[in-house]
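The structure appears right after this line, and notes come after that.
Excluded from the complex is one protein chain; the other protein chains are retained at their positions.
Let's look at chain A:
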Amino acid sequence: MCQVDEEYNGQLEHRGAPRVSKKCVKCKENTAVLIIRAGDAFCRGCFKDYFIHKFRAMLGKNRVIFPGEKVLLAVSGGPASISMLSQVQEGLSRDAPKKLRFVPGIIYIDDGGASGQSMEERKRAVAQLESVFRATNYHYHIVHLEQVSSLPSSVLEAGSSATEKPETGLSYKAAVDHFIQTRKNQNQHSDLSVENGQSHLSSLSMQEVQNEVTSPITPEHTQALQRLFASVRTLTAKEDLLHTLRQHLILHTARTQGYTKVMMGDSCSRLAIKLLSNISLGRGASLAMDTGFSDPRYGDVVIVRPMRDYSSKEIAYYNRMFDIPSVFIPGLDTKAQDKASIQRLTESFVTKLQTDFPSTVSTIYRTSEKLHTACPPQNTNTQLSAKCLLCVCALDTKLEEFSAYQATLISEQLSQRRGQGPGFTPGGQSQGCETGEGGCCSSAKSVGIHVSCPQCIRLQCLHYCTAGLCTLSVQNINTVLILRCNPPLFGLYKVSKAFHRDAGPC
């Protein structure tokens, strides 16, 4: 039972009156310049060491990156991902003790088309970022969100691991040897084998590094993208859709360019917010993957989050003090009201709570570390039909009694204007569509898709999406537009195929 009294407040480590002129808790000599967490004050030098060490420790503790592996760094221009980039540079640099050893590339997704930016603004932002990327001498990819319409539907399939997954009993060292051996056998990227990988990179001059700026996009592409986002009614769903499309583009780039790992710049603060938002969005089943250090859902490409131990404050301070240039790019939620979307509201809630109770974020973070999915990890033998079209997580749609899914279906049924006929049973085995002028499309009994006739299209991809926001995203899209445009938005390709296959003459 919650009771607000003196005792309770004490246990919550309420931040006391501001402290003045503290000494650094580490070296105990210099004056502290920054307080992090619930009261650790660091001087400039000790903070820098602590910050750099944390990155290496994170990668060292979770040993998933193999030497010589190609790792794609997803950089949005924001402080956390730029900070991550600088830490990678630190770690790979020659004079670093216990040098990191992998081959980095950078990807930036230009989503200005979805957030309403003009071409000039987007070009300016890209130019700023390119100058940052060029200074690293790493291969970089600039990808526009509009390109999502030309992605093949194969991107939706969880790939098998590029390397045969070794037995879990293997030590890290054995796993590394195995990885190198497999790569040699596959005869891939032979010029990037471990022995000369690093020297190869360093010998590339600026001109030789082939940086990929993808083909320019046409205004029609941008308009199609804008139509897509305009037809998604809520900011919550827009943000979620944007996240999904970005993930697919990153994944596709990683696969076609031979990257087997992707590093995302999610900070501790951001992940705490994501955790709570995702619960509100109905994505509880995938929390461990969405917020954990490594995200194996795609199979052949593993997403890792090395910044997950850093708070936004630490990152902001480090970037400021050590001149790490970040580029501010307005997004969908810039200057949005607190209540504009579930994600914004959660961010506002957590941030406010953190001000008065500085252990809020770390408590949420520590809770997330304890989360594991009950069912076994993604099995590459799982059929595509059992995975969500958009988020590639296992479907949480087992129709058990009293399950959340059943509740969703029932409330959906109840909120329709005209009642279903007596043949309706939850699970999408409907015999006909509800409203509509034209003749009814046959129901797709075997695949469980219930479709209406085109005049009142309401595509319920119940057996293709999780009982969460994915269903919402697809329902909100003006599917007539998408299905008839050529080529159909890849995300709905499988669905539209099923629709045409099963809908008959409609």
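FYI, a contact is a pair of C-beta atoms (placed from the backbone, for glycine too) under 8 Å apart; a residue touches a chain by one contact, two chains touch by 3 or more; residues count from 1.
Please note the rule applied: contacts and distances are computed from a predicted model.
Trainee: Could you check which of "UTP14A small subunit processome component", "Ubiquitin-related modifier 1", "Mediator of RNA polymerase II transcription subunit 18" or "Ribonuclease P/MRP protein subunit POP5" matches the UniProt name for the chain that's left out?
Mentor: The record for the missing subunit names the protein "Ubiquitin-related modifier 1".
Trainee: Would you mind spotting which of A:Val126, A:Met264 or A:Val302 touches the chain that isn't drawn?
Mentor: A:Met264
Trainee: In the whole complex, not just what's shown, which of A:Ala41, A:Leu59, A:Leu72 or A:Leu251 touches the removed chain?
Mentor: A:Ala41
Trainee: Which residue from A:Thr222, A:Thr260, A:Ser286 or A:Ser312 sits in contact with the chain not drawn here?
Mentor: A:Ser312
Trainee: Would you mind spotting which of A:Asp110, A:Asp290 or A:Glu347 touches the chain that isn't drawn?
Mentor: A:Glu347
Trainee: By the contact criterion defined above, which parts of chain A meet the unshown chain? Give residue numbers in ascending order.
Mentor: Touch with the absent chain occurs at residues 18-22, 32-35, 41, 76, 78-84, 264-267, 269-270, 307, 312-313, 315-317, 319-321, 324-328, 330-331, 334-335, 347-348, 351-352, 354-355.
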